[in-house]
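With one protein chain withheld, the remaining protein chains of the complex are depicted in position.
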Amino acid sequence: MSSDPKIEGYKFKPGYSGMAADTASDQTMFKGVHWGKAMMWIFLLSDTFIFSCFLISYMKGRASTPVEWPNPSEVFALNAFGVPVPLLLIAIMTFVLITSSGTMALAVKYGYERNRKMCGWLIIATALGGLTFVGMQVFEWSKLIHEGVRPWENPFGAAQFGSFFFMITGFHGTHVSIGVIFLFIYAYKTFAGHYDEGKRGWFTTMKGDYVEIEILGLYWHFVDLVWVFIFAFFYLW
Amino acid sequence: MDEIKKEQTTTHKIGIYLWIWGLLFVLSFFSYMVDWYQFQGLLRWSLILFFMFLKAGLIMAFFMHLYWERYALVNVLLWPMTAIACFVGLMVAEGKYTLFSRLFYFFVGGG
Partner (left out) sequence: MSEDFNENKTIQAQSSETISGGETGVAPDIDYVRPAELSDQDLYHGHTFITKWVFCQDAKVIGVQYFLLATFTGIIGLILSWLMRLQLGFPGAAGFMTAEHYYQFVTMHGMIMVVYFLTALFLGGFGNYLIPLMTGARDMVFPYVNMVSFWMFFVAVGVLLASFFVPGGPTGSGWTLYPPQAILEGTPGSGMGIILMCVSLILFVAGFTMGGLNYLITILQARTRGMTLMRMPLTVWGIFTATVLAMLAFPALLVSALMMTLDKVLATSFFMPTILKAGEVLEYGGGTPILFQHLFWFFGHPEVYIVALPAFGIVSDLISVHSRKNIFGYRMMVWAIVVIGALSFFVWAHHMYVSGMHPWFGFFFATTTLIIAVPTAMKVYNWILTLWRGNIRMNTVMLWCLGFIVTFVNGGITGIFLGNVTVDVPLSDTYFVVAHFHMVMGIAPLMVIMGAVYHWFPLVAGRMLSEKLGKWHFWITFLGAYSIYFPMHYLGFIGVPRRYFEMYDSPYITSAVGMNEFISTAAFIVGAAQFILIYNIVVSLKMGKPAGKNPWQANSLEWLTPSVPPEHGNWGDKLPVVYRWPYDFSVPGAKEDFIPQTTPPSEVVETEVEKT
């Protein structure tokens, strides 16, 4: 995690003077940051641009259509006990995803404390949360498709509504699904003790380390982060 | 290999995670309430954006540990967002202009 590591011959400075010193120093710019973690951060930066481009396109498309945009709080309402509750499913999905994000954060913490069991079970919990999320998304999609929403048309208003909805939530759902697969793989690796023994990975000569849990955690929190934006812009706006 | 020569990695107290976790639930609840009470107009948009950025900030700062990272990493990650901000700002203007020209030429009849 992230309090300054000890590096022989290097004095850490805080704040912006520390930033200048780190940047001007030799060998590494991000002091004490694992290669994989640095890579994940840069990848997420790139991925942020992908989602930003999606959301910007959505904004531009929605802003420039003269046709009425469907009211999301009606479209995504769900009948509970005979009363239509706006955004009920979405609220639950948000709840599930934030829950899984919390368990992931704890998994990272217990991983660094070398608490193998706790770490593993928390990863499993995260993966199950992710699966629930994807399941509910499937339900949501099928409900909308049932109501006649298609990528190219929908009964509520502007055709772009369906296009952007399926594309953006689909792309996000793909991210979640990939995350779930990796969560299960990493849960296996945790339980098998690969990170305690420093066993080398399957496609790399690097030795296993609990930092890999943090790297996976970064990805998972990013998926949650994107959902925050999608929730705000697509469902609430 | 890429092992950093250091002793024990320090971790943070569990309390901070639980706090953030709880805050995220509360903020999500609030942003849901924005829709529940059907606030409209500027109030709705500013509330949505406020809760959104707060949630995003909390996730990044504490769950993704950015708060504890060194500035070298934090700045590398945050500065590129200015390009996105510029893109967003210009596309807001562009979207309005496209709508204007469509209404003007197709409906009002500016020809």
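Chains here go by letter, A and B, matching the order in which they are written, and residues are numbered from 1 within each.
To be clear about the criterion, a residue touches a chain if its C-beta (ideal position, glycine included) is under 8 Å from a C-beta of that chain, and two chains touch if they have at least 3 such contacts.
Because the structure is a prediction, the values reported are computed rather than measured.
The chain not shown here is touched by just one of A:136, A:167 or A:192, and that residue is A:167. Considering A:64, A:169 or A:190, the position touching the chain not shown turns out to be A:64 (whole complex). As for the chain not pictured, it touches chain A at residues 7-11, 23-31, 33, 35-36, 38-39, 42-43, 45-47, 49-50, 52-54, 57, 60-61, 64-65, 67, 151-152, 158-160, 162-164, 167, 203-206. Residues 1-5, 80, 83, 86-87, 90-91, 93-94, 97-98, 101 of chain B touch the missing chain (whole complex, contact as defined above).
Rule of thumb we're sticking to: only the chains that are shown with their structure count from here on.
A separation of 13 Å divides the Cα centre of chain A from that of chain B.
The touching residues of chain A, when paired with chain B in their complex, are 1-8, 12, 15-16, 18-19, 22-23, 29-36, 38, 41, 45, 48-49, 52, 56, 59-60, 62-66, 73, 86-87, 91, 94-95, 98, 101-102, 104-106, 109, 112-113, 205-207, 209, 214, 217-218, 221-222, 224-225, 228-229, 231-232, 235-237.
Chain B contributes residues 1-7, 9-12, 14, 17-18, 20-21, 24-25, 28, 31-32, 34-36, 38, 44-45, 48-49, 51-52, 55-56, 59-60, 62-65, 68-73, 75-77, 80-81, 84, 87-88, 91-92, 94-96, 98-99, 102-103, 106-107 to its touches with chain A in the complex.
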